[in-house]
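Removed: one protein chain of the complex. Kept in place: all other protein chains.
Chains here go by letter, A, B and C, matching the order in which they are written, and residues are numbered from 1 within each.
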Amino acid sequence: MKKIDVAVLGATGRVGLEYLQMLKDHPWFSVVDATGNTKAGLKLGDVAPELPTKLRSIEIKESDPSKVEADLVFSPLPTSVAKETEAKFAESGFKVITDASPHRMDSDVPLMIPEINPDHLKLIEGRAKRGTGFIVATPNCTTIGFAMSLKPLEDAFSVKKSVMTSFQALSGAGYPGVPSLDIEDNVIPYIPGEEEKVPAETNKLLGSVSKGRDKILSNSLQIFCSCNRVAVIDGHLESVYLETDKSVKDPEDVFATFSGVPQDLKLPSAPENPIVVRKENDRPQPRLDRMEGNGMSTVVGRIRQHGAKTLQYHLLTHNTIRGAAGGAILTAELLAKEHDIF
Amino acid sequence: MKKIDVAVLGATGRVGLEYLQMLKDHPWFSVVDATGNTKAGLKLGDVAPELPTKLRSIEIKESDPSKVEADLVFSPLPTSVAKETEAKFAESGFKVITDASPHRMDSDVPLMIPEINPDHLKLIEGRAKRGTGFIVATPNCTTIGFAMSLKPLEDAFSVKKSVMTSFQALSGAGYPGVPSLDIEDNVIPYIPGEEEKVPAETNKLLGSVSKGRDKILSNSLQIFCSCNRVAVIDGHLESVYLETDKSVKDPEDVFATFSGVPQDLKLPSAPENPIVVRKENDRPQPRLDRMEGNGMSTVVGRIRQHGAKTLQYHLLTHNTIRGAAGGAILTAELLAKEHDIF
Amino acid sequence: MKKIDVAVLGATGRVGLEYLQMLKDHPWFSVVDATGNTKAGLKLGDVAPELPTKLRSIEIKESDPSKVEADLVFSPLPTSVAKETEAKFAESGFKVITDASPHRMDSDVPLMIPEINPDHLKLIEGRAKRGTGFIVATPNCTTIGFAMSLKPLEDAFSVKKSVMTSFQALSGAGYPGVPSLDIEDNVIPYIPGEEEKVPAETNKLLGSVSKGRDKILSNSLQIFCSCNRVAVIDGHLESVYLETDKSVKDPEDVFATFSGVPQDLKLPSAPENPIVVRKENDRPQPRLDRMEGNGMSTVVGRIRQHGAKTLQYHLLTHNTIRGAAGGAILTAELLAKEHDIF
Partner (left out) sequence: MKKIDVAVLGATGRVGLEYLQMLKDHPWFSVVDATGNTKAGLKLGDVAPELPTKLRSIEIKESDPSKVEADLVFSPLPTSVAKETEAKFAESGFKVITDASPHRMDSDVPLMIPEINPDHLKLIEGRAKRGTGFIVATPNCTTIGFAMSLKPLEDAFSVKKSVMTSFQALSGAGYPGVPSLDIEDNVIPYIPGEEEKVPAETNKLLGSVSKGRDKILSNSLQIFCSCNRVAVIDGHLESVYLETDKSVKDPEDVFATFSGVPQDLKLPSAPENPIVVRKENDRPQPRLDRMEGNGMSTVVGRIRQHGAKTLQYHLLTHNTIRGAAGGAILTAELLAKEHDIF
């Protein structure tokens, strides 16, 4: 099989470099182009000498569709420029996969966690067949593990209401991000926009494709979030309380046996288990569990049932792997495998 | 007014030393005795040279009622020895005020937050008049701010259900406490016993004295806790979700105007405001807000109302001041002022 | 005595606010003006509601000498603007005391630690008498404790060579300063410019006034520095090795008995002891010792002598109190007391 040529926009940022690392030996994708407005003209090797030879020699271009050639474009662009730049690439006929926030709630943009809603790709099927460009988005790093853990519970017990409190890692704020003077010996109990994004995105992820295949009918779970920053480098920990419509039975088993299309298709970046259950009293812990499944698994623990319809648990997801580069690459793999568009 | 002679049990531990610091210039109490089994025979000045002269010369005794003389005994003893030792002191006729956990839920022990339930002292009134010893307890450091914030809401809106997630400071685990290798770049999502204590203690605090004045009839709020340790030295942050029976109106005002008997009586350790409301988006923060009201105020912020009967907020309480020594001393002040027993 | 009117330039930055806090109840100085280019037009109370009423009503002006009226100007301006702005104020006739770096090594600028080199003020005496403006500087926060500890050793034993390795606090880098992603679980072994400043400034501090009273003849100690950033909020710890010309005797006593003009004159901000010696094995520690002498004392410990002429020790200085606002205010107090210029 011929490799699919991909470009990485904003490749010289912290997350952009993670894409390059994860793509450098990818069996299906080959990085052929990279952009970065502030470093345009340099080569990738000038910015990241640790990359392999083939990547080091790639010239960094401006984030301009007329200068890029690729079958697929990954966009870890910063929010401020993502909206316009990604739209331009899509209008120019590119297939864009983005982990940035601006287009996530657009009606014609599927918001994807491949284990949860592979069918949402129907939204772009028509455009893909016609060879028209499109945008596919991945969720906020705080949404991902939460939605992943809700999906099997929703299917089994009909979730009615959920309260989620997060302990979010520093890398979620980008670089330079959180000043050390703000977080040392401290917790910051607020992350702008986050408490609104998680409910909206989760309900879109758990929603269904409309008959016209032109939009997603969002689910309507009640979700209340409290989003907080803690002094952890990587790995978002979340404490979840939820109420269900049906009686909860054997939730540990429901989590542990959850599997999806990426596992069936054995996609290259798919973890063996989307959800890994830890049985110890005091897990998951960010530093100990964030690399589970190469950073692609969500780790669930401390499952506590109260009565028939109330459940508490903790979950952990690596926010820059599954929550950014890894999640986007897995989505691209699903697109490549399931849709005859490359 | 003649000063009341007090003794501090376990005076050489981390919290014991905080009692001594807070009592050294107290207008009503005078430390005359101190115990500490592992340091018995030494003087306080050998263990804590930073104390004032008068205290430094006090000889440390064993925690044995026959060796102590005092009108009132403070006990910050470790859990393992508190149960038996405190009982012995009470049986020997001492008035014991403890911040340790073993006797908190005893039916004849009032569990006190002076702003919330001053009337619960009726439980020991008879014994006080007869000159019999008794135990008065203060709550777990995680319960205190939570119960303090619930009290005015319960009075105004009838709280039905609450979900609380804590971000607890390292000092809450005592010394040596949490190994640095466990908490650096990490969160520990479990604190043994804590998730059971908070609901039980909160419902006792919000309960009422039985007609026979011999026990507390606990309240029956539904409370679901998730207790977590973070890399913060002092100050327990808590994220609260709650549902009420009545429609919530102006919750910020309800918090800010809350006041109690300690404020009316101008007790020496009473903060001007038991609850201080911060209006910024990102407060309270442990390092910035823990010393509010000399560490005796609970700081509330991020108040968010959803519909008529759902509320979210964060709160912060200094866990070793209000949560231990300061809370116990305030309780002793209430006892001294309101009850003619010294 | 009538209070001296002072202005604070750059009053709304992190250090500027510390000046306001330290000056708000000062017995000799009264803040009458404040500048801050980005907040010009607002009142101090808009930026810092925690200030007392009198200060809150002061209008923030641009850092322009034609808009400021004061007998004395404190400048905690950022390096980038300090050079030009401070020169303008001096040229306009203002007495400027700065903790910024640009003018420290100017030949006509005394670099002051009042305990060490009060005579260096002779450099500005002529200008002071003529009513001409001038600049007086305080040293880099890393220099201060080091020079303070060297002074009595130099006097007693003639220091020949010194090797100093620093563990510098985050607040030394200003705000936002060091990104948390850079320092969590890490040390940064480099601080731009610092390893050159400390030797140059120390030798100026330990130098003597020229006969013409127009410059300082620097000392010529060999000083080798290694400056490093650690995850500590406040307090620069330094590990010192040194060789002397004369035999070292009783260095602990030499440190502990060191005293200077500020102590003789009982200046309001002078600590009782410029150097406090701790005898424990494991002190000084930043968190435990930085507030010694209200943050104005240097704490020395771990004194180890090897043979006759080799000494090792650790020292700690609060980098934003003695190292910035406090050091500058103490210098202003010396100026006010010793020189009849106000």
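Rule of thumb we're sticking to: contacts are C-beta pairs under 8 Å (C-beta built on N, C-alpha and C of every residue); 3 or more make two chains touch, one makes a residue touch a chain.
On a predicted model such as this, the values are computed, not experimentally measured, just so you know.
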Chains on display which the left-out chain touches in the complete complex: A, B, C
Chain C, residues in touch with the chain not shown (by the definition above): 163, 165, 167, 184-190, 192, 224, 226, 228, 230-233, 237, 239, 241, 281-288, 301-302, 306, 310, 312, 314
Touching residues (missing chain, whole complex) on chain A: 184-185
Sites on chain B contacted by the missing partner chain, in the whole complex: 170-171, 175-185, 231-233
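In the analysis below, only the chains that are shown with their structure count from here on.
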Relative to chain C, chain with the most remote C-alpha centre: A
Centre-of-Cα separation between chain C and chain A, whole angstrom: 49
Touching two or more other chains - residue numbers and ranges from chain A: 184-185, 231-233
